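Okay, here's the structure, questions in a sec.
Note that this is a trimmed complex: some chains were dropped, and none of the rest were shifted.
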Amino acid sequence: MIIFFEKDIDIEDALDKIIYISEINFSHFNFGENYKGIYISEDIDKEFILKNIDGIREMVQVNKPYKFVSREFKKEDTIVHIGNVKIGGEHFETIGGPCSFENEDGFMEIAKNLKEFGVKIVRGGAFKPRTSPYFFQGIGKDALKIMRRITLELDLKLVSEIVSTEDIEVFNEYVDIFQVGARNMQNFELLKKLGKCNKPILLKRGFSATIEEFLLSAEYIVSGGNMNVILCERGIRTFEKSTRNTLDISAVPVIKKLSHLPIIVDPSHASGRFDLVESLALASVSAGCDGIMVEVHNDPENALSDGCQSLKFKRFYNMNKKIHKIRKSLF
Amino acid sequence: MIIFFEKDIDIEDALDKIIYISEINFSHFNFGENYKGIYISEDIDKEFILKNIDGIREMVQVNKPYKFVSREFKKEDTIVHIGNVKIGGEHFETIGGPCSFENEDGFMEIAKNLKEFGVKIVRGGAFKPRTSPYFFQGIGKDALKIMRRITLELDLKLVSEIVSTEDIEVFNEYVDIFQVGARNMQNFELLKKLGKCNKPILLKRGFSATIEEFLLSAEYIVSGGNMNVILCERGIRTFEKSTRNTLDISAVPVIKKLSHLPIIVDPSHASGRFDLVESLALASVSAGCDGIMVEVHNDPENALSDGCQSLKFKRFYNMNKKIHKIRKSLF
């Protein structure tokens, strides 16, 4: 049950009272004037609450296991603001950049090219969660600093993956969007803490997570108070081996129906093959996603990670042009 | 190894000679003047054959396990002709119709509407392979007869699923395209016999078949002599349960690279949900498929099978319009 309060109510007071008169657990949630609300368990005595708590505007039964991220709770699309850049609703963005930050010159070259192609958000890994301890683990904090400097210089937004609660402070200083990778989608301690941040979170679907689990992980963040979650489909694990993962294209329209959060697609990780990225990106756009995130590299053959799925500039440019054609013809 | 012969060679003679001088097994294949050829095992002594057999134009090493269906064997797209209707290359078709034929009036109404929307090929099940023996099994031969009459009357092509080698003759009489369903993709006895037919075969991917296995099943048909195979991606089985199957959208560009055969997509079976069909159809078109096959019904709520994934006319019409917009903008 979600209880919405009148705009002018002092919600802390109301919460105290609810705690006092009942003994129920609840999640507090407050996003903007229109969504002052709390979630309490469904088996509450509705009449009892209504009689004892003032200032209740509406009580909404949410049938899905996730509450605040559901369309039942909020009908209109959420638009996530990253400064003056927007994702969601009518706002579409193509995000590009290298898998890992490797060196200043390389990143500058990539960022400049993307900027020229109209890209507003760049990605770059500093802390890399790698399957093997013997793989390149990323350059860490220094990479964040340099990427921050370059993106500020070029007026670009920066997204980078966070892998530990201990790095939240440093990420707060250097990036615009915190990315939670597929392997950490159910790192609930991290999600809980990100719910207390006020920067946007790009949450990737675990490669074996159901859509319901994916939305429940988003709920961990949103129920903590941070509504700025961008979902990202990046392929699921199946028996098929011609692609690194299987892009679950249906996730786009399914999530659009179930949730108000924006959903973008990462065809680079989904396929693991640069020669499939364009087809999958165009498919995802046509399926209705709110953005595309792809790996772009100035020299894929010599990349320290994921080179085989990175686009060169020209391929990126061509893909992006076609994306805009489709969006113009369809939406 | 594939051996191509000169146009004017008597291939039967050449075969006899190969059998005589070696003791190897081979598949004979002969499609049109340009593809007079045979496939023999890769470990053959190339020099020996060249010295002893006349009229060899070229010997091609094919590295993939499938041979005649591979791009290595034939670079240009295969265009399948169904009378004057074409699929493959630049030719795209949207196929529609009910899951099962139920009665004459219903089928006539569906077929007329589709015809009006520009559809040239209609589907309709007569023999239904159903998971349970207690589900509706289709009306059988009588259904084929009526559908044949109606489609001739409306100048439409008919595709229907064949489930047994024993029905080949009757299908030959009544349908334009033989459909092999997902559950029979590895019914090799059926595939072998269809390789001897000269009508086009629409081969659906098994819901747990890898792309390689899918192409090897096509190879069963093609190596038998029937090049007119249309592949159909219809979703694979995964852990995700919000859709009936998971549409493997990547299969479209992957197969385009591996094979010259046309590949269409069935978003109805892939999703099992009529409300997702349009999104998945548009995604598939953008990914580069050669056609879409969807279930359309005049009264989905009362359909005897698969009603929940069938489109009403209006939805079909809207989807088809958008498909053409995308194709116009992209290709």
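We call the chains A and B, going by the order they appear; numbering starts again at 1 in every chain.
By definition in this document, a residue touches a chain if its C-beta (ideal position, glycine included) is under 8 Å from a C-beta of that chain, and two chains touch if they have at least 3 such contacts.
Treat the numbers as computed from the prediction; the structure is a model and nothing was measured.
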{"item": "Complete-assembly copy number [criterion: all chains share one sequence; 2 shown]", "value": "4"}
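Rule of thumb we're sticking to: only the chains that are shown with their structure count from here on.
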{"item": "Centroid spacing, where centroids are CA-atom means, of chain A and chain B in whole angstrom", "value": "39"}
{"item": "Sites on chain A touched by chain B in the complex", "value": "208, 210-212, 236, 238-243, 246-254, 257, 270-271, 275-276, 279-280, 282-288, 322, 325-326, 328-330"}
